[in-house]
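All protein chains but one are shown in place.
And now, chain A:
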Amino acid sequence: MKVSVRKGLRRDRSLYLMLFPVIVFYALFKYSPLFGEIIAFKNYRFVDGIVGSDWVGLNNFRMLFGSADFWRVLRNTLLLNVYSLAVGFPVPIVLALLLNEVRVEGYKRLVQNLLYVPHFISWVVLGGILIALLSPSTGVVNLVLTHVFGIEPIYFMAKSAWWPVAYTASSIWREAGWGTILYLAAMASIDPQLYEASRIDGAGKLRQIWHITLPGIRGTIAILLILRMGSMMDVGLEQTLALQNDSVLDVADVISTYVYRVGLQNMNYSYTTALGLFQSLIGLILVVGVNRIIRLFGERGLW
């Protein structure tokens, strides 16, 4: 046995050589920042370094939980996620069901490819376009609202009541089409005989969708739901920064933008690292929890 291990190591020397830069990469850029998270329990100062800074125990966490800012950004983060989960998650499923009914292959592919486009566009661009389209004075949306429906212009991006709507809509615009891919693939692998049999039994389209298509993609829905739940504590930083402005910070300030502003711009490193650590911890608990629930329902989880 010993000989064969040594032989194996020697035979695959070149493979280990290939892996060398890879291991260095993971150690340096994935593991060492994890070690850096300990500054959440320290009073980090750049001159002292991570190791040299003073320990402060749970002070940063105490300060965090005692601040109104923390509860505000936590609430905003969760609310924006609840909106996009409640409204955004079913949209690709419905879209995929509709696309799946299209029998003209060319038309189907055309629609798919057009719906995928926004996924490849930067949030800066999408944010800029959205701000222009929703502008109360010159935006097309408000012009239509005023001239066709006679409604007063709505300040979508500047009013706290409307900003989450614009935010959620922007997420759907960018990701709903792209999100259909995995559902469509799952639908394509459903046995066509099931549809044939149900039609002979006189089942209509809706009953087929309910009894065949949806059960057929249940596993995919479960997996994507777990992944989505894992990011409940996360709000896309690039998206939020591009759409955010000072007049809506009471609803638009989320954990990541807060960490950026207060942590990096005002150099409160330890305090915001504590916030980041709290965020990761809850995220982890959510993934594990939802994975367990889904397995209780008899579906294959992530592990």
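In the analysis below, contacts are C-beta pairs under 8 Å (C-beta built on N, C-alpha and C of every residue); 3 or more make two chains touch, one makes a residue touch a chain; residues count from 1.
The criterion applied here is as follows: contacts and distances are computed from a predicted model.
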Pick from "Glutathione import ATP-binding protein GsiA", "Carbohydrate ABC transporter permease", "4Fe-4S ferredoxin" or "Nitrate reductase subunit beta" the UniProt protein name of the chain that isn't shown here. "Carbohydrate ABC transporter permease"
Touching the absent chain when the full complex is considered, from A:L80, A:L99 or A:I294: A:L99
Out of A:L58, A:A86, A:A161 or A:A185, point to the residue that touches the absent chain in the complete complex. A:A185
For the chain that's not shown, point to the residue among A:L15, A:A68 or A:L296 touching it. A:L15
Touching residue (missing chain; options A:V56, A:L79, A:A158 or A:L286): A:A158
Absent-chain interface residues of chain A come out as 5, 8-9, 12, 14-16, 18-19, 21-23, 25-26, 28-37, 39, 44, 46, 49-50, 95, 98-99, 101-104, 107, 110-111, 113-118, 120-125, 127-133, 135-140, 143, 153, 155, 157-158, 173, 177, 181-182, 185, 205, 223, 237-238, 241-242, 245, 247, 256, 259-260, 263-264, 269, 272-273, 276-277, 279-280, 284
